[in-house]
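Mind looking over this structure? Questions follow.
With one protein chain withheld, the remaining protein chains of the complex are depicted in position.
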Amino acid sequence: MSRVDVKKTYKLYIGGKFPRSESGRSYEVYAAPSGRARAGATPRFLANAAQGSRKDARDAVTAARAAQPGWASATAYNRGQVLYRVAEVMESRRPQLVQEVRDAEGLTAAAAEAVVSQAIDRWVWYAGWSDKYVQVLGGLNPVAGPYFNISASEPTGVVAVLAPQASSLLGLVSVIAPAIVSGNTVVVVTSADRPLPAITLAECLATSDVPGGVVNIISGRAGEIAPWLASHRDVNAIDLAGAAGAEGVDWAALEEASADNLKRVVRPAGTGAEAVEPDWTETPDLSRLTAFLETKTVWHPKGR
Amino acid sequence: MPTFEYAPAPESRSVVDLRTSYGLFINGEFVDGGGTAFKSISPATEEVLAEVSEATDADVDAAVKAARTAYTRVWSRMSGADRGKYLYRIARILQERAREFAVLESLDNGKPIKESRDVDIPLAAAHFFYNAGWADKLEFASLGPNPRAHGVVGQIIPWNFPMLMLAWKIAPALATGNTVVLKPAETTPLTALLFAEVCQQADLPPGVVNIVTGAGPTGQAIVDHAGIDKLAFTGSTGVGKMIARAIAGTRKKATLELGGKAANIVFDDAPIDQAVEGIVNGIFFNQGHVCCAGSRLLVQESIADEVERRLKRRLDTLRVGDPLDKNTDVGAINSRAQLDRIVALTDAGESEGAERWDNGCELPSKGFWFRPTVFTGVTQTHRIAQEEIFGPVLSVLTFRTPQEAVAKANNTPYGLSAGIWTEKGSRILWMADQLKAGVVWANTFNKFDPTSPFGGYKESGYGREGGRHGLEPYVKTGA
């Protein structure tokens, strides 16, 4: 007789801890139908995920705000190593991640392997940026006068992120890494139907020197939680990538609510009112990183 | 012994040839607007300077169409080098006609001629000169792959630096290959209309720059117009939020350069005489009509009395009056409405318990005037420490430690600028790191340069203007 295995409880990730939702709610997560699945087959149950609430989002913002100054004041070298460490830990949990991505996205084993590889490599790519983007984006400004004048990038602060709905791991990493590499902290709402890889990523983060509160992950429905993040006055920016294909999410309304404290808004891809999920396998540019930076310019006279 | 009275030294008005009325500048020509014409007055005398057209939705539509046509048929097909040459031409003409622009700016805005002559107009020309050189070098600007224009840009500028804000907006927009529909503020439209003549003299292709005059509804028409690809706005945080809401859910981009409540922080080891100058320049430059004005003086408790004494002595020498007098330090408040706001907020400051002082100078009987005013005994919870007054009013607060100074400086929804005065280098760098502000002036204040990015954190807006960074909002990149 085969052994009865021990199943994992998927919980939220807030302030470096793994609480259940304060609401006590959970929801059933099913595997996506794979290519071989017969039409009309019963979806395979995967787990009960915690269903995050607005209060969970509020707590996550509090944790993110508390963690932000410390994370931003870590050296760029340190942040780079921490991000690289995430890649290391993910590599060590590769089989689990592959299985979860396969289940979540209905991919073949080979395709899931490729996705996980890219997700890991994306951490490495952004880790390398940590001590470079400031040089690339800033520098000395040759003002017409006896002044030293320099512009440098700083993190915007706390960033709310709607994770992509389809790409449960690669898309997720592609929106978290560029936000935190510069010293922002994030509150992430996972893909509603594919939240499990996000929670496993949270476990990787928790064991890879990322300070508690830097990344906070809430599984659940963006349509329910996002409006509270968009209107939250202690959130400095919002990435609406996950509005594409999300049930009950009106990204225009979220952007409008974000105007209340002039959040920096990254709109979902697409044209017009349409929101589409981009191809996350493409090599990123710097736009997601720069979206959550502020340029600070400092002047000082030069004299004897 | 007689005192050294400076006799009036007025700059001649004769360099300015004002027309009695101005139309809108659309597709390279002046045309009548469809709205109700309004008057632009001199705030120093309330004299009517000229009548100006009001652009209706239809006029804005015509301007956007002209800009689109110019973009599609001419400007987007022109080489960067040639675009740059037009900008160089404009820069040169602004230098040639600098005195004319300075006098007109002081007449229409109320600012002292020494500022329009030495700051506004030379800097406006410098912005065109600086951006001209970028026009054929965008691929070297680290903007991302394949940088290119958005198309038609709508720009709405305020009344505090009419010509300089026009230059901040138009120069990078044209350099990056966009065409422009610009609305100057309703109280200060005249230099923008004179600029339209400069565009004609420079043979700028028709429709590349369009100038529509009017008030809020005209601005709203620009913001809402479907043919606008990108907006750039400088003005109040309130209007900035309205714009952000209006374009929510569209693909229009926006740069917002909004209000501020900057802390100017003076430590006990500051170069005291220069710090006093910096305080004065920080809040009384341009009558305090400056979004980055150092309106909150944070002074270390141990030298608070001395700084206050020196500051008041210095303010006694400030000369308030005729903007065209070369010896005027502080000119007229830009409008009746702004004066009313300043009066209301200063009254609130008094009733909330802050101690009010002004230099008691005589004010002209006509026009809009307000004495340079200092409030001491101010706390963070007073309205005059929280709200942007946008006038010649300084609120003085004290602190004891660098941490306390940072906490108070950052305790505001704004984040545009800040000042630090200390002779200790490491403290300057530490403070500069801690302050949530887009521009930090250390041992100086209110300095501007075309190469230096400007813009705020938090509710002071987003995007940067000036320097390489100032090009970013005007291009899209990627495949």
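Each chain gets a letter, A and B, in the order it is written, and its residues are counted from 1.
Methods note: a residue touches a chain if its C-beta (ideal position, glycine included) is under 8 Å from a C-beta of that chain, and two chains touch if they have at least 3 such contacts.
We adopt the following convention: contacts and distances are computed from a predicted model.
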item	value
Protein name, per the UniProt record, of whichever chain is missing from view ("Deoxyribose-phosphate aldolase", "Lactate utilization protein", "Amino acid/amide ABC transporter membrane protein 2, HAAT family" or "ABC-2 type transport system permease protein")	"Deoxyribose-phosphate aldolase"
Displayed chains contacting the withheld chain	A, B
Touch with the omitted chain, as defined above, among B:327, B:379, B:410 or B:477	B:327
Hidden-chain contact residue, picked from the options B:82, B:273, B:305 or B:350	B:273
Absent chain, residues of subunit A that touch it	145-147, 301-304
Touch list for subunit B against the chain that is not drawn	1-9, 114, 118, 269-274, 277-278, 317, 326-327, 423, 443-444
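Throughout what follows, only the chains that are shown with their structure count from here on.
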item	value
Interface residues, subunit B side, partner subunit A - complex	126, 142, 144-145, 237, 240-241, 244-245, 248-251, 256, 258, 413, 428, 432, 437-444, 447, 449, 451-455, 457-459, 461-462, 464, 467, 469, 472, 477-478
Residue ranges of subunit A in contact with subunit B within the complex	136-137, 141-145, 147, 149, 151, 156, 236, 250-253, 255-256, 258-262, 264, 267, 271-273, 285-287, 290, 294-301
